[in-house]
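Working notes, beginning with the structure itself.
Every protein chain of the complex appears in place save one, which is left out.
Entry: chain A
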Amino acid sequence: MDMEGSPQVTRRTTRSCAVSSNDVESTKPSESYKPTLNDLAFGKQPFGLEDLLSRFPCRRTQILEFLRLLGPLNSPLFPVLVYGGPSTGKTSVTLQDSKHSYSSVKRCERPSDFVNYLREALENVISSLKGNSGKSNSKMSGRPDGTMMPEVGLIFISNISPDMYYLNIGYVEPIPLYFLNYTEDDLRHIFMVNQTNRKLYASFLDVVLRPFCRVTRRVDELAAALSSLFKKYCEPLSDKEVAPNEEMKRKLFSQIRPHISSALNETFQVRSQPLLGAEANKTKKTNSSKMSGILEDFDKIDFHMSTSAKYLLISAFLASRNPATLDASLFDSTGVSDSRKRKRKASEKSMDQKEMAEQELHMKGPGTFPLERLLAIFQCITSLAEDSLDEEESRELTTEGSSRGLMSDVLLQLSSLCNANFIIKGGSCPLEGSTRYRTAVSEDLALKVARSLKFPLSKYLYRR
């Protein structure tokens, strides 16, 4: 894709775009109809092909093909389906291209918008004689469109490929236009745009881009992951404008290398706050002890929860993981957990059975529990906690007041946990009629929460 060598040629060969855009600009002031606007704010007037190609660095073939399908100004258009993976630039390219050659472009998200725009556009057509172009974003099933009026062009933009859309409804099958996902070289090109220190960034990309591309090739996710890593990369450099030579590159590489694998495992996380202390620790550690550093790092949960909410979360987790028959023995009145069974030598058959049972557990997922069971476990746990608190801090808290304080808003906490998707409200049991809940947190998160409360969760978990 050699763009640099052919700017002159493209301007001449790609035809009427250059000619018609001038025409459009000159005739625009004399048009009397209102300039229609789409939702995105593309404020510019139609510009030449070169600008279009430079805004979207690696989309040359697609842009040219799309412009060919659109045709010269005022010519009718078959419906076109633009499809491709997410964040490949479909919407922006389509909008820019159509603004380029059509005078009114509308973008709709819902079918109702589409109908409204169509009505407006038709009214405009009668008063003015320019071509209109409407779009609809169809992410769900395909929409039937039997009519094909010459003045209205339809462009469908979709995430999934057209073979998912085969419905037996009589619509004119649109012409597909595929937007590939970017390759590694394309990504390098894209990320190099708008960089101040190109050589430094180029050396950074040489090191970092390949491993990250093995995880994901989407531009938005990569951008987020790479930006934080680049900051770390530039840390030891005092002068950010310098172009690195070989030696500096090697030093920077060895400095960043331990961070790459940890960053890979956090590729999709959004940091809520920078963990400054942990970062300082990390730079001193070598590769082998890095793992323990990570574990310490993950001990902290980076969101806030009230104590009662944390207890509720833990009780929900226990209620989902343990079978109900075990509750009595686990939470008996003396508060002593009794999950130690006599260990028998596991025979081959029972090992197989254990494996099958574990697989089944994995397949089924966490179990459901009714509200009463959750509250019962919650009460047991909190009374335990208060007892242990009493032992440590002699009578600092009034037990009565605090216990009532914990219980009074527990239903409120439950609904907020449901909203935050820590607990899922499931269907109701047909016999009893009460709603059942299910936990949606992973074991890691539950352990972290328990650790922050100093609650021995692992003693209560039922292990087969």
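By our rule, a residue touches a chain if its C-beta (ideal position, glycine included) is under 8 Å from a C-beta of that chain, and two chains touch if they have at least 3 such contacts; residues count from 1.
Note that in this section contacts and distances are computed from a predicted model.
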Hidden chain of the complex, named as in its UniProt record, picked from "ATP synthase subunit epsilon, mitochondrial", "FAD-binding FR-type domain-containing protein", "Origin of replication complex subunit 4" or "Transporter": "Origin of replication complex subunit 4"
Of A:Ser92, A:Asn181, A:Ser383 or A:Ser416, the residue in touch with the unshown chain: A:Asn181
Omitted-chain contact residue, chosen from A:Gln359, A:Ser434 or A:Ser458: A:Gln359
Candidate in contact with the missing chain, chosen from A:Gln195, A:Thr216, A:Gln379 or A:Ser452: A:Thr216
For chain A, residues in touch with the removed chain: 12-13, 15-16, 19, 68-69, 71-72, 74-78, 84-86, 144, 146, 148, 150, 159-164, 168-170, 172-173, 175-176, 178, 180-181, 183, 213-218, 221, 264-269, 359, 362-366, 421, 424-427, 438, 440, 442
